[in-house]
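Apart from one protein chain that is not included, each protein chain of the complex appears where it belongs.
Labels run A, B and C following the written order; every chain starts at residue 1.
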Amino acid sequence: MTVGLNEFLAISGLLFAIGFTGVLLRRNTLVIYMCLEIMLSAAILALVGFSRFNNTMDGNIFVFFIITVAAAEVAVGLAIIVALFRHRQTIQVEDLNTLKN
Amino acid sequence: MELVEYFPILVQILLAFVLAVVILTVSQIFGQKIRRSLTKDSAYECGIPSEGKSHTRFSVKFYVTAMLFILFDIEVVFLYPWALAFRDFLAAGIPILLPVLFFIGVIVLGLFYEMKKGALEWEK
Amino acid sequence: MSAETLVVILLFALPFLSAAVIGIWFRLQGNIAAAISVASCGVVALLGLWLVFFGERSVAPAPVEWLTFGTYTVNMGYYFNDLAALLLFIVVVVGLLVHIFSLEYMRKDEGKARYFAGLSLFMFSMIGIVFADNLIMIFIFWELVGLSSFLLINHYFHKPSAVAASKKAFIVNRVGDFGFLIGIIWAYWHFGTVELSVLADMVGQDSDILVTGIGLLLFCSALGKSGQIPLHVWLPDAMEGPTPVSALIHAATMVAAGIYLLCRIYFLIPPEALVVVLWVGVITALFGSLCAITQKDIKKILAYSTISQLGYMVAAFGLGALAVKNGVPVMQAGVAAAMFHLFTHAFFKALLFLGSGSIIHACHHEQNIYRMGGLRTKMPVTFVTFTIAYLALIGLPFITAGFFSKEAILYLAFANNKLAFLVLLFSALLTAFYMTRLWLTVFFGAPKSEAAEESKENGLLITVPLGILAFFSIIAGWEFLHPQAFSGILDGIPHPSGWTYLLMVALGSGAMAIGVAAAYVYFGVGSRQDRLEREHPGVYAFLSAKFFFDQVYNWYVKTIQERLALLLHFIDQIFISGLIIRGSAGVLGLCSTGLRNLQTGNLQHYLYWIFFGVVVFWILGRTVFS
Partner (left out) sequence: MDDLQYFKDAAASNEWSLIWPEISVGLLALSLLVVEMLVPKMKNRLVPMIAMIGLSVITVTLVLSWVGMGVSYGESFAGLLFQSGFGESMRLFFLLGGLFICFLGYVTLQGRAIPRVEFFHIVLVVTAALMLLAQSNHFVMIFITLETVTIGFYILVSYFRNQPISLEAGLKYLILGGLSTGLLLFGIALLYGAAGNPQLAGATAEGLNLQALRAFLLNHGDHTLAVAGMLLVLFGIAFKVAVFPFQIWVPDVYQGAPTAVTAFLGVCSKAAGFALMIILVTRTFNVETMTSITVPLLSLMAIFSLLYGNLTALTQQNTKRLMGLSGISHAGFLLAGVVAAVHVDWAVWAVVFYLFSYMFSSFAVFGVMAFVEGKNPGEGEELIDYTGLYQRSPFLGTVLGIGLGSLAGIPPLVGFIGKALVFIALFQAGLYVLLLVGALSVAISIFYYFGWMRTAFFGDGPDTEKDYPAIEVPLPKRVPLAIIAGITVFLGFIQVPLAAVLGL
C-alpha cells in the first residue's frame, strides 16, 4: 500500500487535536504555547500534503511564510512570557488573574 | 511508495528496543544483588542532605540572543528557493536580484538596529 | 432665494446660534445669556408672525441634498402650510412670553445660563419639527426636542428626583421613538420615499397602499411625546423642571407636537389604525382627569389635566376619519378639531402653568394647594388671569376658547361614536370637578401657611405675559376672529346645527355645571384638607394610586423580589426602573452581573469558552444550518 493523502490528513488532524487538547489541559503557559505551535505544524503538514497530492506548489511556498511568521510569533511570545515571569515568578495560568470581571 | 521500503526503519526500531531489554535483563540476572534501603538510595549516604533546586536560573541574555538567532535563522529560509531559481530567472530576464537585495537590506538594517540597542553585547 | 426661505433659515439659525453662543462663551454670565436668548426669541417671534400672516405657503422651495444612502437622497427643505403656520404661531407667541416670564422667575437661579441655552435649543428643535418636510428630518428634530426637554427637566440636577424624572422622560420617549424609527424605515421601504408632500400625492392617488402597521408605528411617536397611555408616566414627573419649562414644553408645544405630527401625516393613518388611536385617546382623557382629582401638588394636577386634554386631541384625530367618503377617509374634521383644541389649549394651559408659576414664585416654591389659600386678595392679577384660564379649561359656554374647541370634539364624537362621546363627556365633567377644587382651594379661604401669608403679586415681567395669554385664552375660540392664515385648518371645524347644536351646548355646559357644583358642594371653599381623603380613603387611595402605574414602579424600585410586576408592567418596569433607575439591581442588571462573572480572568477558562464556542457553532454549521 502507499502513503496517501488520507494518512497525511489523519496525522495532521491528530496533531491539531493533540495541540488543541494540550492548550486546553496544560497549566504552564510555555507548554500551552508549545501546543499552539503544534497546531500550526498540523496546518503546515496538511498544506504540504495537499500541495503534494494536488500537484501545486502554492502550499509549499505558503509553508515558508508560515514558518517565518511562527518564528516571529515565538520570539515575541517568549519575550512576553519571560518578562512576565521576571515580575511574577510564575507562569502558571491560574496565577495570572489580576485582570477580571 | 511501497510500505516495504520502510522495512529498515522498522528493523532499527526493533533492534533498539530488543537491545535495551536484553541489556537490562542481563544485568539484572548477572549483576550482583545489593540490599536496597532508603538511606542507600538517597543521594548522599552520609553528610548533610542536599538542599535547593537542582537547576539554576540563567541570564535573560540567553533568551534575547536565542530569539534574535531564531529570527535571523528563519529569514534564511527565503534565500533557498531564491538561490534555486536565481539563474533561470536571471536568464529569463525576470527581476529577481533587486527585490532580494531590498529584503536583505531590511534585515541588515535590523541587525544594525539591535547592535545599536546593545542587544549583542554580552558584557554590560 | 425667496423672502420666505430666508426667513425660515433665520428662524432656524437664530435660536441655534443663541444656544451655541451661550454654551460656548457665556456659560457663567447668566444675565448676558438671558439677554441673548430673549433677544433671539423676540426676533424669531417677529419673523415667525410675519411668516404666519404674510408668508406664502410653500412646499420645499429650496431643498438641499442632505443625506444619501443606497439610491435615495433625503433633501433638507421645508413644508409650510396652514397647519405649520398654526403651530408656528403658538410656538413663537407662547415661547416669547415664557422667555419673558423666565427673566423674572429664574432671576436668582445659578444655572440661569444653562436654562436659557436650553430654552433656545428647544426653540430651535421645535421650529425644526414645525417646518420639517420629511419624516427623517422630523425624527431628528424630534430627538433634539427630547434632548432639550431632558436637559431642562434636569435643570435642578442636584435633586435626585429631577435626575430620575429627566431620565424617565428621556427613556420613555425613546421607547416611543423606536417605534417611530421602525415606522419611518418601513414607510421608506414601502413607499420608497419619506417626503411628506410626495407621500401625500401617492396616498391621494391610491389609498389602498396604506399599511396599518406603518400607521400604528408612526403613532408610537405621539404615544411617547404626547404622554398617551401607557407611555404617559414621564409627564407628571417632568414637572420637576422649572415651571416656565412646564408651561412651554410640557403643556403648550412639545407635548402637542405629537398631535401635530399625527395631523401632518394624517394621510398615512388608515382607518384600522385610527380605531386604536381613538380609544387610546379616549382612555387617556378619562385616565388623566381621574388621576387629577386626588393630586395635591398644583403642578401635578395641571400635568394630569394636560394628559387628559391631550387625550381629547388624540381622540378627536381618531374620530376624524371614521366617516369614510367613497373609500377615502375624510380626515379634515378630525384634524381641524384636534388642532383647534391644541390651539386654544396651548394658551389657557400655558396660562394655568405660568399662573401656578407666579403663585409658586410668590409662595417661595410652595406647591401643595392645601398650604396656599386666600391668594385671591393677595395676588389679584394672577387670580383674574388664572380664573380666565380655569374657565377656559372647563369650557364656560359662549365666552371662553376652551368651550368652542371642546364642543367641536364632543360633537365629532357624538356624530361618529356614541360610546366615546359619553366617556369624553364624563371626563369633561371630571375636568370641571378637579379644576374647581383646585381653584376654590388655592384662591379662597384663609392662607394656610407662612408662605401664603406673606405672598404678594409679582412684577410686570410676570403679570404682563399672564395678561396676554389670558386675552388669547378668551378670543382664540371666537371663529369670526380667526385670521385668514389658519383658514386651511380651522375652516374644517365641524359645526353642529339645529337641535344637535342645542343638545351639544346643553350636554357640554350641563356636564361642566354639574362638575363645578359638585366640587363646590363637596370640597367647599378654601378647605384645609382633602375631604375625599378624609371621608372616603378607599376611593381616594384608589384614585391617587393613578391606577398603580407609578406605584408598582416605585414599589419595584424598592424591591426586586416581586417578579410578577415585570410581567404586568413591562414598559414601566424593565425599560424604566429595571433598566434605568436600578440598572445594577434590575433584571437586566442581574443578567449583567451574571455575565460579568464569566470574566474569571483565568486564561484556561477563556480557552475552554472558545473551545466550546467552536464546538457549538461547528455543530450548528455542520448540521442545523447546512
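Assume a residue touches a chain if its C-beta (ideal position, glycine included) is under 8 Å from a C-beta of that chain, and two chains touch if they have at least 3 such contacts.
Note that the coordinates shown come from a computational prediction; the quantities given were computed from them, not determined experimentally.
Judged over the whole assembly, touch between the missing chain and the shown ones holds for A, B, C.
Per the touch definition above, the residue from C:Lys167, C:His250 or C:Arg264 contacting the chain not shown is C:Lys167. Looking at C:Leu17, C:Ile32 or C:Leu144, the residue that reaches the missing chain in the full complex is C:Leu144. In the full complex, subunit B makes contact with the omitted chain through residues 85, 88-89, 92-95, 106, 109, 112-113, 116. Subunit C meets the missing chain through residues 27, 65-71, 139-140, 143-144, 147, 154, 157-158, 160, 163, 167, 170-171, 174-175, 178, 181-182, 185-186, 188-189, 575, 579-580, 583-584, 588-589, 591-593, 595-596, 598-599, 601, 603, 606-607, 609-610, 612-614, 616-618, 620-622, 624-626. Mapped onto subunit A, contacts with the missing chain fall at residues 5, 9, 12, 16, 19-20, 23, 29, 32-33, 36, 39-40, 42-43, 46-47, 49-51, 53-56, 58-59, 61-62, 65-66, 69, 72-73, 76-77, 80-81, 83-84, 87-88, 96, 98-100.
Just so it is clear, only the chains that are shown with their structure count from here on.
In this assembly, the C-alpha centroid of subunit A lies 18 Å from the C-alpha centroid of subunit B. Distance between chain centres (mean CA atoms), subunit B to subunit C: 79 Å. Not a single residue in subunit C touches at least two other chains. The touching residues of subunit A, counted against subunit B in their complex, run 1-3, 61, 64, 67-68, 71-72, 74-75, 78-79, 82, 86.
Listing the residues of subunit B that touch subunit A in their complex gives 1-3, 60, 63, 66-68, 70-71, 73-75, 77-78, 81. Residues 596-597, 599-604, 607-608, 611 of subunit C are the ones that touch subunit A when the two sit in their complex.
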